[in-house]
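I have a structure here, written as structure tokens, and I will follow up with some questions on it.
Heads up, one of the protein chains got dropped from this complex, but the rest are sitting where they should.
By written order: A and B. Residues from 1 in each chain.
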Amino acid sequence: MTTVEPIWTRAETRALGWWAMLLVVATEGTLFATLLASYLYLRFKNVVWPPAGVDKPQVLLPCVATAFLLAAAGAMFLAARALPRARVSAARAGVAAALVCGVAFAMFQFLVVHADWGEFRPSGSAYGSIYYTVVAVLWAHAAAGVLLLGFCLGQLSRGSFRPVRRAALEVGALYTYFVAVAALAVLLTVYLSPQL
Amino acid sequence: MRPASPALLLAVLVLAGCGGRQSTLRTDTAPAGRIERLWWVMFAGSAVVCAVVFVLVLVAVLRARGTRAPSQEDGRGARGLMLFGGAVAPLVVLVALFVLILRSLPSTAQPRPGSASLRIDVVGHDWFWEIRYPDQHVTTANEIHIPAGETVEVHVSTGDVIHSLWVPGLNRKIDTIPAHDNRVLIDARSPGVFRGQCAEFCGLEHAKMGLLVFVDRPDEFRRWLAGQEKPAAGAGGRGVEAFDLYGCSGCHTIRGTAARGRIGPDLTHLASRTTLAAASIPNRRGYLAGWILDPQHVKPGNRMPGSDVNGPDLQVLLDYLGSLR
Partner (left out) sequence: MSVAVDVLRKLEETWEPPAPARHFFTTVDHKVIGKRYLVTSFVFFVLAGLEAVAMRTQLIEPENSFVGPSTYNQLFTMHGVTMIFLFVTPMLSGFGNYVVPLMIGARDMAFPRLNAFSYWVYVLSGIYIYSSFLFAIAPNCGWFCYAPLSEKLATPDRNVDFYSLGLMFLTISTTVGAVNFIVTIFKLRAPGMSLNRLPLFCWAQLATQLSAIFALPALTVANLFQELDRKFDFRFFQPAHGGDTVLYQHLFWIFGHPDVYIIFLPAVGIVSTVIPTFSQRPIVGYTWMALATMATAFVGFGVWVHHMFATGLPQITMAFFSAASLLITIPSGVQIFGWCATAVTGRPILRTPMLFVLGFVVVFVIGGVTGVMFAAIPFDQQVTDSYFVVAHFHYVLFGGAVMPIFAGLYYWFPKLTGRMYNELLGQISFWLIFVGLNMTFFPMHIAGLLGMPRRVYTYLPGLGWDVYNLLSSIGAYVLAAGVAVVAVNLIVSRRSGVAAGDNPFNANTLEWTTSSPPPHYNFAVLPTVRSANPAWDRLDRAEDGARLERGELVLVDGHQALATTVNEAEGDRVLEMPSESPWPLALAFAIGLVFTAVLVDHYATAAILGLLVLASLVGWHVQKPWHHERA
């Protein structure tokens, strides 16, 4: 039996998974927006912020941590550009770099929180509650991103270049951009705005 | 296939009458009256809107029996109906309604602290109302007295969860929110009795958290207030002993005695109140006896435990509480 194959082929079509990730980014982005809005709501409900007995948050380490996520986003951007040009090893290097940056973020952020944990607890104040929650949610999203990048790396290491491998990379890149932006928003709101 | 026509709806509502002492349609203040008038205006407008739509549905039903072929185009009439009836006309009506709303807003605004001639603090608890007249150092429960013709600012707060003070005949409801200073204005014009109830679900006995508001003539009010200011006149002696012996003083205050409990309502002038258990049962000897012996039967889940007061002691207690006017 011969059937007539449809012959539309377009050079650049986004994988369905990419559209799905875009929507995931939309919903998780809204989650962060809601958390940060809650932070600001509580901030303006309280005259003294942070409350008495709690120091203003540190700035240096959080900036470093965020910078790592921004670097990860940059690396994924380069990787996503490399793959369509069939430069697979460059793409792999980009993803690996992003993964390392993600791990670095997680480590630095952990150091920040560890220091804070000695100073104040969530049960001490609404400040502590919202601070640790926002930071933990960001950390969880970054951790999920590290796993996702590991999966992307795995896909790229499996040999021949196939469309589905590129889909994984595009999806991973989109997610990485999102986490980087979320981290920047958290940095500005939670770490920098109290300094004002 | 016709549902209740607007005329029938109107008739039913009118027949419903203005209702009992908790009705939003039996009002005695400017704000509540304003809201009531707003309601009738909106009801009339709604009846017209519903009538128009019902007529359209009726026409559709009649067309089902007709023989005209269905048109396949979006005729000007159809489009016009959709846009005029659905957007233009409503927009005009809604703008007019919004103007009405803005004009009625100030009447139900929260009063500025200190702007009224009398201040009352109402604290919501699970499941009763603590009433305080701070300037006169009066504390009572579940029954408010106010003078007719004077402005009263009511500051509401809560001892636990969110309640809502709602006396429909006198004004809108106002939620009692932890750490928020919410206020409502009452300026009743003439003497009467109004009933209110908690209007924010607050747990097991939310349904039985009512209160009464007595709008008194000013001279009657002053007399009542003066009586409330005095400490308990009680017959003393055995009644007070029994009150303490059975643990009542652990939760209740009777000013003028050693009973200083702060968990339950203040009972200093219990006998002056019309009801018990937050306007759930009448304040009569038999009901009070039942309440003391088994409060869980009247209000299951409320915080007052039952007691095993024996016969003679119960009579002593009832005599004593009955003397707390």
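The definition used in the following text is that a residue touches a chain if its C-beta (ideal position, glycine included) is under 8 Å from a C-beta of that chain, and two chains touch if they have at least 3 such contacts.
Computed from a prediction, not measured in an experiment: that's the story for all the values here.
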Residue among B:A199, B:L245 or B:A271 that touches the chain left out of view | B:A199
Of the candidates A:I130, A:V146 or A:L187, the residue in contact with the absent chain is A:I130
Of the residues in chain A, which ones touch the absent chain?
-> 1-4, 6, 8-10, 13, 16, 19-20, 23-24, 26-28, 30-31, 33-35, 38, 41-42, 45-46, 51, 122-130, 133, 147, 151
Hidden partner chain, residues of chain B it touches | 1, 3-4, 12-13, 16-17, 19-25, 31-32, 34-35, 38-39, 42, 45-46, 49-50, 53-54, 56-57, 59-61, 63-64, 66, 68-72, 74-75, 77-79, 81-87, 90-91, 94, 97-98, 100-102, 104-110, 126, 160-162, 164, 166, 168, 172-175, 177-180, 182-183, 195, 197-208, 210, 280, 300-301
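Here, only the chains that are shown with their structure count from here on.
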Which integer distance in Å separates the CA centroid of chain A from that of chain B?
-> 51
